[in-house]
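Note that this complex is displayed minus one protein chain, with the remaining chains in position.
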Amino acid sequence: MSRYTGVTDRDLREMLDAIGVDSIDDLFAEIPEGVRLGRAIDLPPGQSEQEVFEHLTALAARNRHCDEEVTFLGAGMYDHYVPALIDTLLQRSEFLTPYTPYQPEVSQGGLQVMFEFQTAISELTGLPVSNASVYEGPSAVAAAGYLAKLETRRSRLVASRGLHPHSRGALRTHAAGYGMEVSEVPLTAEGATDLDALAEAVDDDTAAVFLQQPNFLGTVEELGELTEAGKRTGAVAVCAADPLPLGILTPPGELGADICVGEGQTLGNRLDFGGPSFGFFAATERFLRKMPGRIAGETRDLDGQRGFVLTLQTREQHIRREKATHNICTAQALNALAGVVYLSWLGRRGLVELAELMLRRTHYAREALGLEPINPGPVVREFAVRVPDLDALFDRAREVGINPGYRLGRDYPEYEDGLLVAITERRTRAHIDRLAEVAASARQAVTA
Amino acid sequence: MSDPLDPRAGEDTITIFERSREGRRAFVAPKCDVPEVPVDELLPRSAVRERPAELPEVSEPELVRHYTTLSSKNFHLDEGFYPLGSCTMKHNPKLHERVAALPGHARLHPLQDSAYAQGALELMWRLQSALAEIAGLPHVSLQPSAGSHGELAGLLLSRAYHEDRGEPRTKVLTPDTAHGTNPATVTMAGYEVVKVGTAPDGGVDLDDLRAKADADVACLMLTNPNTLGLFDRNIEEIERIVHDAGATLYYDGANLNAVMGIARPGDMGFDIVHFNLHKTFTQPHGGGGPGAGPIAVSDRIEPFLPSPQVVRRSEGDGAEPRFDLDYDRPKSIGRMRGFQGNFGVFVRTYAYIRSLGGDGLEQASQVAVLNANYVKARLAEEGVGEYLPIAFDRTCMHEFVVSGRGAKERLGIKTLDIAKRLLDHRIHPPTVYFPLLVEEALMIEPTETETKERLDHFADVIRAILEEAREDPEIATGAPYTTPVRRLDEARAAKRPVVRWRPDRADE
Partner (left out) sequence: MAEPSYPDELKYHEEHDWARIEGEEATFGITWYAQDALGEVVFFDPPATGTQVSKDQSYAEVESVKAVSDVFAPLSGEIVAVNDELSESPEKINEDPYGDGWLVRVRMSDSSELDSLMDADAYRKLLEAGS
């Protein structure tokens, strides 16, 4: 007997008796010999909770995490402060252990959370309808591509090179199934999406154009112009957005985006080496019945009490099957709960204050570093600079417990000497000054 | 107007937005230690938001109370029996939250240099190896975010495989009992769905399969045991038919809980398998995620696996092996998502596999099947069985399907009514109205973590509900009575969708 099952010898006798067989093996009699494993699973024997804990602790100790170094690493996930109350709430069994609200009468907590989350995302993005989450940022971008296909029946997708490399990658991978090709619009010398190239790239067969705000380099794009150019031939304008800067940036919905998606990790979720987090997906009313994923809707019960249910389920796979708007079933409900709690914790003013703090520190950091900017235009929380000797910088930085950022050359060969520096509210002036010192000393070492 | 002395007054739910009062706050920003340059000097006018997002303004106590109260309206697995067929609602071990929260896991940036993420990469590599052994297929990708995502990866892999051979195909076969995600995935992967019929014994109709498995078929998607909870005895013949047609064989791992250590999909001949870590491997369901849907594949599919892959490199000469992310995969279908996958889920799954070991996993499947057969036997007893006849009279695996048609015809209550009445008994209903093949279906999956007393209680409650309906069917048709809300008007929610709170909306 394991610690999670409870079949005593007596239970077993009584149960086998009731079933009418002699042994558990009899219950597997229908499995043909030819496919039976016929031996034990080749895994180490089970261990006590204590031993498992110690083993996992030892593995975790071999990772250098964000409490052990001052990190300027961003590129899609960021070291933000998550308040303690989120841990408290997410550990509640009532949120942690149930499944999707198929029985709404006993799931009003989960359904109302979804409704509130949808409201918060709608507010952030400036678009009227939102779903209750998709997996994460890049697959939300891919999902938007599918919606554009269903809506327009066209076969081309046009994506800015400013879109996160993982989003471009996921879009291409999924597009192979959609039967669509993805073409890329380059960035200008200033690190923004090339408007003329975008206008050239769209045609009558373009289902959607994809932009990102801020873009991967941290540039605040001229979204209004870009969406206008993108939609000229009837394509759907999709904007992937970083949610926290939307505290002070004009929401994509007010600048011509038909769909706004993005990565939700920064909203109350852990880094967790890349997941789980959540993706958000908001759109204009026009796309409501083609949206992917769960949507919670408000209604009344038979006593007139206000309540919430999963609605517009005929979009979904369990009803629409091969004609579903997406195949998603399990999404990221718990992470979306963290998201709406976090946004409610920040509140109307707090989100603005946080975004303004990041904006000012980012500006300060770019100046303090004194390195040549790759994208000299407006930035809000991340920026790219050229570093003469990246290896020297990283070596020096590591010595003093700093992770200076992301090497752009990994994804952008044209910025081989590029470093992407991310700022969050946790990066203080002192941290930034220290990074600037390291950068200066690394520079001196090069020129010496 | 509500009466303040009525205990139920003031219970009508309000959203966090309606609790908002101007000026309240839960968040205090850290001090700004850099020059407070005006925003309009740093950003162009057009880029600056004119109106803030209308997020609520609440204090911390109100915020905590609001969500804590909401949580109390949820039935959950730590409180009671949750036999939701196809979902494997087994206990979520509490150790897992502790290890997932270790800062070395929770506070690790996904782009951290692999030299400084060896613990995480090793965990992923070990998990891959364990899943490979459980599936009987050597190559694993942990990337897909959920079962559906794994299914899509599987079909994209099939596509890449066939295109690489210069044989693009256009169809994918799914049984008519398939979970809805299967046909939905087929369409997303650019294929046409062809349904294969079910034989009288509940397995795949072999004649129908033979007729449809032609050179235009890319793949057959199957789950074994299937959604009826039945093991397909003809699996070897199915494998032959599909592979003879040159197609790949895909295993939907939703029902893996029935066969761990007993029969492996790789040994059944499957080329691609997905796992639902939130089903078989105890990742908490979270109210609808997160989960994860890793895949295991055979040698011939391996080149196409998503990129990056977690690999182990031996430096040779007794040096410690190094774990890394390998991006050098020329035939890869590419990435399915950002970063490496739902690592937090991998931590919990890995802890589970270490806790149970090979012997424990096999035992879990054995007890899962024992428990299901026991409940099936109890529900076949007189007074229950005639109202809820078993859909297919065979030994079931970890779940089984009964039909509520007996209750409908003889008592005037439907499966829906039985489900709603169960809520009053603090039991989560089984899956209802799926698979579509069975009229008034109830799909019951107890899982191995329920004790015999819990199973007996469930059977007794079902019996009591049926007896009650014999006396007065309107009790069940009006149920539930004791839940936070009663039956909800779903038609209204679909006809006039209200999917966000608005300050100006008149109360309807």
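Just so it is clear, A and B label the chains in written order, and each chain counts residues from 1 on its own.
One rule holds for everything that comes next: a contact is a pair of C-beta atoms (placed from the backbone, for glycine too) under 8 Å apart; a residue touches a chain by one contact, two chains touch by 3 or more.
Predicted model only: the values in this text are computed from it and were never measured.
Contact with the chain not shown here comes from a single listed residue; of A:Ser160, A:Thr193, A:Gln313 or A:Thr424, that residue is A:Gln313.
The missing chain lies against subunit B, touching residues 433, 490-491, 494-495. Across the interface with the omitted chain, subunit A contributes residues 289, 313-314, 319-320, 323.
Assume only the chains that are shown with their structure count from here on.
With centres defined as mean CA coordinates, subunit B is found 19 Å away from subunit A.
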